[in-house]
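Apart from one protein chain that is not included, each protein chain of the complex appears where it belongs.
This part shows chain A:
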């Protein structure tokens, strides 16, 4: 919380700001466009959201933090809210230019994906993000089905960072109440 007060953490809560957008008073909206303006407009561009990201991450004078990180919790939700896949890809591209190249920071984005998914728009985003990403973490359940001691596996793939490094590493994990245990394949505590 202190990080938030110091301005180190800027948090945009989508659920809350969309309520403000839909049920908030008119005069509040007229002052500054809401980052989620695209929900109520027919032209679905994410410019307002990008502007919010840029103004939040641009260092202001003394309290500049080196190497900002942009965490996007669920790009797939943007599709559900009516943004077109091209708009989402444009948004992430602009963010890359600003955060990764101008401010020397990082972007972490979460996307849903499913092998037998019929959501073509979402798959388009997943595929093009895979193409642009430097590090991909795939988290999925075991192919053999549910297991009490191993809840799934993390595939850790690194792309374009060096020719011989493109091998994929797989770890299995087990989730407990408050933490997650990672281990090499076949080395779960139940087996050893």
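Operating definition for what follows: contacts are C-beta pairs under 8 Å (C-beta built on N, C-alpha and C of every residue); 3 or more make two chains touch, one makes a residue touch a chain; residues count from 1.
Methods note: contacts and distances are computed from a predicted model.
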| item | value |
| --- | --- |
| Hidden subunit of the complex - UniProt protein name among "Large ribosomal subunit protein bL17m", "Elongator complex protein 4", "KLLA0E21099p" or "ADP-ribosylation factor-like protein 3 isoform X1" | "Elongator complex protein 4" |
| Chain A residues that touch the omitted chain in the full complex | 3, 8-9, 11, 13-16, 18-19, 21-23, 39-42, 65-69, 71, 73-74, 76-77, 79-82, 96, 100-101, 104-114, 117-122, 126, 129-130, 132-141, 144-146, 148, 151-152, 154, 156, 169, 171, 173, 175-184, 187 |
